[in-house]
Structure formats: structure tokens, C-alpha cells
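Moving on to subunit A:
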Amino acid sequence: MSVAATPLLAVRDLHVSFDTADGVVHAVDGVSFEVRAGETLAIVGESGSGKTVSVLTIMGLTRAPRTRIAGSILLAGRELATATEDDLRRIRGDDVAMIFQDPLSSLHPYFKISDQLVEAVRAHREVGRGEALRRALELLDLVGIPDARRRAAGYPHELSGGMRQRVMIAMALVNDPRLLIADEPTTALDVTVQAQILELLARLQAERGMAIVIVSHDLGVVAGLAHDVAVMYAGRIVEQAPAATLFSAPEHPYTWGLLRSMPRLDRPREEDLVAIPGRPPSLIHRPGGCRFHPRCPYVREAHRRVQPELVAGDGDPLHRTACLLAGPERRALWAWLRAGDAPAPPRRASSAAPVEPPPASPAAPGEPPPAPAAAPGEPPSAPPAPTPATMPKSPPAAPEP
Partner candidate 1 sequence: MTGYVIRRLLWTVVLLFVVSLITFVIFYLLPSSDPAVLRAGRNPSPEVVAQIRVQLGLDRPWTVQFAHYLGRLVLHFDLGHSYHNDASVKSEIFERLPATISLALGALVVWLTAGIAIGVISAMRPGSLFDRLAMGGALVAISAPVYWLGLVALYLFSDDFGVLHVFPGAGSYVPLTHDPVRWFASLIMPWCVLASTYAAIYARLLRATLIETLSQDYIRTARAKGLRPRRVVLRHGLRGAITPVVTAAGVDLGVVLGGAILTESVFNIPGIGRLAVDAINDADLPLIQGTVLVGALFIVLANLVVDVLYAFLDPRVRYS
Partner candidate 2 sequence: MPKLSVVAALVVSLALTLVASGCGGGGAGSTTVTLNRSVGGSGPAKRGGELTVLSVEDVTSLDPGYWYYTYDYQALAGPTQRQLYGWKPSDTTPSPDLAASMPQTSPDGKTVTIKIKPDIRYSPPLQTRTVKSADVKYALERTFMTSVHNAYSPFYYNAIVGSAAFRAHKATSISGLQTPDDTTLVIKLSHPVGVISNGQALALPGTIPVPQDYASKYDEHDPSTYGMHQVFTGPYMIANDGKGTITGYKTNRIISLVRNPSWDPKTDYRPAYLDKITLLGGNDIDVASRRILSGKSFASGDFAAPPVNILRSALSTRRDQLAIVPSQGNRFITLNTTVKPFDNVDVRRAAAAVIDRNTLRLTRGGPTLGPIATHFLPPEISGFAQAGGLKGTLAFMKNPNGDLALARSYMRKAGYPSGRYSGPPLLMVGDDQRPASTTAQAVRSQLEKLGFKFEYRQLSRTTTFSTTCGDPKAKVAVCPNGGWGKDFFDPQSLLDPVFNGEGLGVGSPDWSQVNDPELNADLDIAAAETDPVKRARDYAEIDRTVTSRAYVIPWLWDNQINSVSDNVRGVVNKFTVSWDLSYMSLK
């Protein structure tokens, strides 16, 4: 791992909270991450974990009179957290671009596609309409829209979902951004299209060398794309590691839950989805101690009082976890889980939803784990590909502010 390279984006101790009628919502609570040019950081978590707020804040899109933002956001050495609104505006869509979850609602329904792209060019480039249009068509071509000129003359509702997301990507890339933020870019799409879009992002990154921050609630989506993964829970990062490490040797019980709720090709679909019991906590009245303790099957009394720090484990400085369980214990638990043989977790009587032991795996014990250990930095060789039509349902969540 090249430690010397300066990260393109470095977020340090980011806090974002919103004043609402119900109280202060602490959406992001001390989050740090970085991403280098040409690399991809995935931020993963349930709805309401603060992942989207974090990335919107990078672009200044959460700024509002009732929003408090603290911390540092350095883009190529330049501080964005305190930049003026106008400076931020110049960066948005130029140095940093963003695509969103639902391409239909994210495109203006009343404007032609060409107009929306041309507008994006001309927001940052002093070029004529014709020149901007040429650029727009070039990008539409690039993202794989057939017959781009004709499509561009149409309206978003005339395109399929996948085509719309390609338009969004073209619009994001039209000014050659150094950083692309993709917020759940495939969630609204059906599964085959998901794969195409992810492939497209990977290809574009390879060609253009831009950095990507991808946000998803689904580890499966990011598995093929991400170099690094940060798992967020209740406004904090609970585990952060190179992708291969995270998939092969996750150390946080929440990550285990996420991994086990991934659909897998090698298991019957009735058995492969293990949801994490309970619901994400309120961000107004947050649980004390470890934020995850009310849902953690392995909770101990102390975990309710002490808030764990995100620290590197034994050996791998790039793999950091915020968990109060001891390292060996975590590794042992994961080994059991992976073997499909969950130990009886210590239970609280008041636990909202009992953890069901994972169903007996039809596969023989000792079967290779879903993500075999791989060299750091190398894409994991066997992250399970998403299975058609068996996407996990998002747990019911408090709406993000």
C-alpha cells in the first residue's frame, strides 16, 4: 500500500447535525476517511447510518441554516468544510460530481436530456451551446447510450432505468471530475442492469483515473468495485478495511450481519438472507456506549457505557474496528459464523428480536468462506455476485434528515 501518495480526498472527524423540531439529529458523528485518485472507497450501512449525509456534506449539499457541520474535508489539499458557498459551487459538478439513487427523480422531468447535460457543461466551462452539446453527446456515447443524438433530444421518462442512470453518469462525468460520488447508484435498478452500471463505473474509473466514493446499503454491490470499505452505523464508522480484508476477515458484529444478509449464489435463497435483527437507533436519542449494543448479540454490560474507538487490530494497520470485544474473541465468533454454526450468543431478556441461529448450511463444514483471504489491494476473488431477484430488503429505518 502506497502510504506516500497524498489522498485526493481526506475527511477528518466530520460531524454533521440537524436542528429539527424533534431535537438535534446527529447524523454524522466523527467520521474520517480518505480516498486516493484512481481508487474507490465504499461506504456501507443501513439507511440512517449517515453514509449519504457524509458524502453530501463533501459537496456542501447539506449546508442549511439549521445544519451544523464540523471537521475537515480536504480535496486535493483544499479545505471544503469552511469554503464559501460560491467556491463550493465551482467545485460541484466540476472537480467533484455525484450520481444518485433514483435516476428518474434525479433528472428534471421537464427538461430535455441534452439541455440538462449542456447546462452541466456550461455551468463550469465558457463554451457555446454547440460545443457543450458535442461534449454531452460524446459522454453519452461513452457511457454506452446507443443513438445518443436522438436520445438526447428526448425526455428522461422516455428512457429505461438503466439508460437514465447512464445519462446521470454522463452528466456527472461531463466535466472530467477528479472525484465521483455515487450514492446508491444501482439500488433503483433491476439486478442485471445493476451489474452493467457497476461495470461501467469500473471501466470509466480505469480509463479516467478518477476517485470514486460509492455509498450503498449492500456490501454485495460494492464488492467488485471498492478498494476500501468503511462500514457506518449510527453516524460512526464501525469498521474500515481494504475490501479483501473486510470480506475475508470482518471483525465487527454489524459487518457480520451485513455480510450474512448478502444474497449468495451458493446457498438456496430461502436460507441465504439473515437480516440483522432490530432497527437502527434514533439519531436524536442515541444509545450510550457502543451504538450497536441494543442490536448486538454479543453485548456485555460494559458495552452500554463505553464507546469504542475505531482502532487498528493486531497486525494490520489498515484494518480498523470499533468494537469492545477482544480481537481473538471476534475472530473466533466470525469463524463460527462463517462455518454456519453460530454459537449461542449471550442474550438479554429484553432483546427486541431474538437472533435466530443461522440455518444449517447444506454445504459441508469447512467450505471456503465467502471471501477467501486475498492479498490486500487485490480485488477479492470471490465476493458473491448479487443474485437476481433476491435482494435483501432494507430494514425499516428512520428517515434520513
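Heads up, the rule we're going with is that contacts are C-beta pairs under 8 Å (C-beta built on N, C-alpha and C of every residue); 3 or more make two chains touch, one makes a residue touch a chain; residues count from 1.
How these were chosen: all candidates are chains of the complex that A comes from, given by their letters.
For clarity, every value in this text was computed on a predicted model and none was experimentally measured.
S.K.: Please find, within this complex, the candidate from 1 or 2 that touches subunit A.
M.R.: 1
S.K.: Quick one: which bits of subunit A touch candidate 1 in the complex? Just the residue numbers, please.
M.R.: Interface residues on subunit A, with respect to candidate 1: 59, 61, 85, 89-94, 97-98, 100, 102, 105-111, 119-120, 123-124, 155, 157, 168, 171.
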